[in-house]
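Quick one: the structure is below, and I'll ask about it shortly.
All protein chains but one are shown at their positions in the complex.
Chain IDs A, B and C follow the sequence of writing; residue 1 opens each chain.
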């Protein structure tokens, strides 16, 4: 770390900081400047030491140098990780993995019809929510276990792997019995009890970025899962909250190459939440693939204007098929065609 | 609601929207304009209807009119709610409630010393974390049940009421046995399973605003707790995430009078997280009181540079006593002196 | 517009709002609801009327319906506009226009070397700043008129068209004498005197989005130029300011298809400022093209680590050539190959 002292910091203040640093077993290195003194350190620095000196008299600022995430870091694990969702490999230069389906599992008919349609269009994984986080307590919160059973039936019929959200530690076992991949939603990205719980079971985890989480915070949340022993984590960019009002979120396309640079974990893109407008989903999906995404997560509904949630950002079957044809061209241009269903 | 059609929307598109609205038992009212058609509605509109029409052909935008929160709304409950934390009334024009203490319960000595100091300076409620949410899995995560026992001892000795955080539904019973008020932290503001759980037990709830939650989302999260039957909710403004880099968060002082206008629930301010710099805590605390806050939540530590978390935003005992003297002057100027400890 | 009254608004308050609306020559349409009254309007509504009623007793909210921009709107001009920069057509399905060059014109040698390199790699337009906006008064602010002369020489030699920034109305004539296109930088997007000035001369204008401007505000600023008679405006997405710290800005890829939907004006992308990191420029450039951008604006420098500004986001000649090869594949996949230099 680097400790920047205030202009006019006294020698006793500087000495006190050096002494405090030594208490953590770290060697301070004074770096006198024309305007002010800074103090560097040799060797490993704990975050605790940085926090400790930050409030000392004469200190202006403390700058950490080591990255706080380890197992998620490409500096620790250099080569791409491949995460298998059912039979579908995600990441590591494998074919593009398309996950599609309704926001909510509303009925057996709606789900099976959607599963057949997305499979026919080339998706390999079915997504759909049985347990739904909703900002109002008065809106539809999902079919729960009944929804899981419908998902299992859809897999049996179509061969699609299943990804579905889990909201609380108490539901992890039930969801993990059915799902091929557990989704942690954006609102729960820093629900640490839940991260611990999915980290202690073996099914892969799709971790969505919180709506105002930094890239570093996303990687730290992945670190929670990895640190508990589950090394199968897929990162998902799904848009961040900004001041822009036309769109529901701002899809952070920068995050895709940035995450791939900082981490070895696969990165997928959710253009449905990332835009919140069905008519922006296709161009932003193409953008994500061009930027290097390992997969896509797309909301599809037989009749978006009758959906119980997120209809305004869901594609019809026809629009989804059209999207897949466009994605195919871009995916080939970047050298990774779309993965077929595990049939 | 108001449905705004696109310029050039066709009559069949307009008719289809009107028909779809009628399916929800609502009467559409066409409002032709020079540039485009809009459609208003009579009577109550469900959010589901708004979502349904938003994706229909020819629709440009749907504008909801009713507020989505009910029990939290001042339109439903006109007079201020008073929430009792131990013996301390919060809100409703009662004296200013000051909650102070360490970020984390680190030891018995640290906690008891802090409890005595904040009581001596005039605080009525002790705050401190036994279960800590931390963005990295490698940092101190709290003493857990041992911390709760220390808090109980501090209450027995000092008479201070206790507010402490709960992180997951599985811990609600244990925390509620000891705490006088359960804190829901910013990261869990939309952890709905947890909101349901604290809504189903009788202890008051201190609900912190998520770091990028809108005021409406905060009130919707309060609605979750209220809808489960627990009517004792205190709202807490603790700073929001912005682009500003000097401060950890931007304290949203607008939110204090705005929440008091929209809702009958008490509103308290956390200038420690709201600024993230110990030297900004005092002026921002004064600002919050001047803006109408019903209470303050302040981090205090015997030795901030040795704190295991948040040292850079904690006040020393001396600085806290000085803050209380300044707060007293502002609190009197706005007609609500500081509440004494429930001794 | 729609005027939403407060719950409990009185009949005299409602009548007063209706009367006030009539003063603007507009017909109010009362829309009683179960919870509250709303008032719609027939016919055209001026923004002034909306502002007028917003502060009246009993009014909760005023929702405008008409879009505030006209000449920039696709509702007014349905088909794509094509803007010619020198001999290069931008927009309207024409080939992808690549504008490349140094952040600042630093010397004749640097500029000519860069012009030759970007032309060889396939760019059609040379970009480079003679007048530079810098956040500190102590940094290099450009060569001024000497820089313009160097740009003219580069055009004469290479045939590349020239785009360069103008900072203040007093410089518009001098810049317009040399440039094929005048750039309005992000910091000046709402410098209305400057927008008026470039609107009153005939050279095309490249209008960069302000770092925290909404899409609507960008289109309103374009409207300033269009309203003065200059119909040749190119819109430029260059990243917005968010909380993310790894990147300098967050490139808003949503804005590309959104602007193309709302407006007929061409849209180009600046991945150099949109990311602020040279190693993210290529993937984000590809994303922008896949999302439908009509052109790219890329910073290129012979020796980025010796650049007087923005070195950390500039590409070397080699990296730029490599980018162009990748762009070519994506551009072909979306059906619009790269435009060659006007040779």
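Miscellaneous remarks
By our rule, contacts are C-beta pairs under 8 Å (C-beta built on N, C-alpha and C of every residue); 3 or more make two chains touch, one makes a residue touch a chain.
Note that this is a predicted model, so its numbers are computed, not measured.
The chain not shown here is in contact, across the full complex, with A, B, C.
Listed residues A:94, A:119, A:155 or A:241: the one in touch with the omitted chain is A:241. Within the complete assembly, C:223 is the residue of C:75, C:223 or C:270 that touches the hidden chain. In the complete complex, the hidden chain is touched by one of B:19, B:157, B:244 or B:318, namely B:244. For chain B, the list of residues touching the undisplayed chain reads 212, 214-216, 240, 242-247, 250-258, 261-262, 274-275, 277, 279-280, 283-284, 286-292, 329-330, 332-334. Although one chain is not displayed, chain C still touches it through residues 20, 47-48, 51-56, 68-70, 133-141, 167-171, 187-188, 190-194, 211-212, 217, 220-221, 223-224, 227, 241, 278, 304-312, 314. Those residues of chain A that touch the chain absent from the view are 2, 4, 6-8, 29, 31-36, 38, 40-45, 63, 65-66, 75, 212, 241-243, 245.
The criterion applied here is as follows: only the chains that are shown with their structure count from here on.
Of all the chains, the one whose CA centre sits at the greatest distance from that of chain C is B. Inter-chain centre distance (chain B to chain C, centres taken as mean C-alpha positions): 38 Å. Along chain C, residues 212, 242-243, 245 each make contact with two or more other chains.
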